[in-house]
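Please find one structure pasted underneath; my questions will follow.
One chain of protein is taken out of this complex; the other chains stay put.
We call the chains A and B, going by the order they appear; numbering starts again at 1 in every chain.
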Amino acid sequence: MSYVRNAWYVAGWSAEFSQALTPVVIIEQALVMYRNSVGKVIALEDRCPHRLLPLSRGKRVGDDVQCGYHGMTFNAAGQCVRIPGQDNIPSTAYVSAYPVHEKNNIVFVWMGDPGKASIDDIFDLPQFGSPAWHAHQGDALHLQSHYLNVAENLVDPAHVSFVHPTTLGNAASEDVPVQVDTDGEVLVAWRWIRNAPPVGFFQKFGGFSGNVDRWHYYYLHLPCTAVIDFGSADVAAGLVEDQRDEGVRIFALHFLTPVNEHYTIDRWMHLRNAALGDEQASTQMDALFRTAFDEDKAILQAIDEAEKRPQPRRPIRLAIDKGPAVYRRRIQSLIESEIA
Amino acid sequence: MSYVRNAWYVAGWSAEFSQALTPVVIIEQALVMYRNSVGKVIALEDRCPHRLLPLSRGKRVGDDVQCGYHGMTFNAAGQCVRIPGQDNIPSTAYVSAYPVHEKNNIVFVWMGDPGKASIDDIFDLPQFGSPAWHAHQGDALHLQSHYLNVAENLVDPAHVSFVHPTTLGNAASEDVPVQVDTDGEVLVAWRWIRNAPPVGFFQKFGGFSGNVDRWHYYYLHLPCTAVIDFGSADVAAGLVEDQRDEGVRIFALHFLTPVNEHYTIDRWMHLRNAALGDEQASTQMDALFRTAFDEDKAILQAIDEAEKRPQPRRPIRLAIDKGPAVYRRRIQSLIESEIA
Partner (left out) sequence: MSYVRNAWYVAGWSAEFSQALTPVVIIEQALVMYRNSVGKVIALEDRCPHRLLPLSRGKRVGDDVQCGYHGMTFNAAGQCVRIPGQDNIPSTAYVSAYPVHEKNNIVFVWMGDPGKASIDDIFDLPQFGSPAWHAHQGDALHLQSHYLNVAENLVDPAHVSFVHPTTLGNAASEDVPVQVDTDGEVLVAWRWIRNAPPVGFFQKFGGFSGNVDRWHYYYLHLPCTAVIDFGSADVAAGLVEDQRDEGVRIFALHFLTPVNEHYTIDRWMHLRNAALGDEQASTQMDALFRTAFDEDKAILQAIDEAEKRPQPRRPIRLAIDKGPAVYRRRIQSLIESEIA
């Protein structure tokens, strides 16, 4: 098993859930999810304990779920409340129920020991809800790749020049070394590219034409939520690290949902301190991100395929791998601590 | 291996076989079948003993089969009668031949020890050929599911209310307990739903509108032939078990052919004591059955998928499982007795 279990994973945007039974798979666990009569999202194990039919193939009856094969019915706590044609309900007649919390229009599910679930641990960003910032939910990118490959790519500024040469990167940054800070709970990798032509994204969106100072900060929250803080400002402004809000600044958030060892969903959204309330700008940015993320997807899927083949030699490590290497070690140690 | 071998399995309706070489797979054994010059159906192992090419890719030459690769030719007993370019025919040059019998327009093949094949053991029903009954061959339903799952569903009246709520069942029967008799060679599960609205099938077909007495009898002949005897009659008639012929009575027959562990063909047909000779009624009934059996198929395929996954806990057993449980034990014991 290569998953951290005691963690809040994103099951979907709030708009993805209604009273309809919706099947969701997170870290290889099948869930059936739905809103109850007061709108709260419920998550149950998607497997009838009798003949294993996914409950998502049955129907919602009030706030309960009725199996589509023989009508066994389970409440939101997972307890069986009805077995048609039989009065006694054995104690083994239950399905697991998962803690769910909705925040910032995102639905989070706790996949581990329910006793350890605390909503204080759910990802947040102070800019959510701030009038100086515009938040916009983008899309869900489905990748046939291991989530560690996808997450690693999100703490790796060095790939930008080569994978996204026309959108998020350009040749100016090819040889600028990456800074990495792995001391805190959140891993950070970053670099500033000073006095260089603006990349495609900021030409189109920020309206820059002359040289800019550009920054990329990659924050990786374990197990697999990434915040990419990037932006540009006129060279003349001479911004330093703390002054990023004075430039055009974007937070691109990536919520990774590992489905299985070769399938990850990356729900991405963005927050910005410019073009507030401008839906056309949101659409335009979505299009640019979509192009860039499809470039990542092609690479990450090819790597996943390559990893399945027999390897003639061990892969080599480069200086730019510090962030990814620390990330993988941390995940490994979290998984081991859960097993112990 | 999870198949009974010493049994007559259905290879197809009579109309499915002609002088053309037809490949058929039963319990993972590949057969080539064809009618010889006097119309008798032949079944041979579909594998040339030389380079393994399926003989069904060759051609029929008289009553023999010629391999499509190098022309080795086999007679209806499976013996090699020609090797082009070579005079002597080694004793290893043969393919297995299988006993075949055609009855009631159905072609049966014996898949086990030929010395144990007796045509007296082939499934029959006294209503075949009776002038008071109309027999009609329906269709072949292909399911990606284990035959034990499919067969079990055919000795399980309890699923009808939930899987077929608009066709074969309705809410009236949800809590009516199932009777089971497992004493004889044929397993029987049944229930009567008295004084209840007619189900969709009998509204459309029987023309009932007021309340009816409705019965469902599920007879399961090992290894995998099912007879579902169901019908309805006016409540006023007050029918008892032995008087079912006085109502509108249907026999739905299901001949299961296990292809492999995840693929079963269910050839179904029906006999009825009403609308004799009315082909429009047959077509109408086919359509209703097709709808209902597609509902089963969706469930049974989902269960097969679910069974492939790792199971966190053992499935639980309910009171309604008595018929299925006895059925699975009998199959297991037949298989073990064949191995011993």
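Keep this in mind: contacts are C-beta pairs under 8 Å (C-beta built on N, C-alpha and C of every residue); 3 or more make two chains touch, one makes a residue touch a chain.
Please read these numbers as outputs of a predicted model, since none were measured by experiment.
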Message: Can you tell me which of A:30, A:176 or A:334 touches the chain that was removed from the display?
response: A:176
- line: Listed in rising order, the subunit B residues that touch the chain left out are 30, 45, 47, 49-54, 57-58, 66-72, 83-86, 90, 92-93, 96
Field: Where the missing chain touches subunit A, by residue
entry: 158-159, 161-163, 174-178, 298-299, 302-303, 306-307, 309, 311-313, 315-320
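FYI, only the chains that are shown with their structure count from here on.
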- prompt: Whole-Å distance, subunit A centre to subunit B centre, using C-alpha means?
  reply: 49
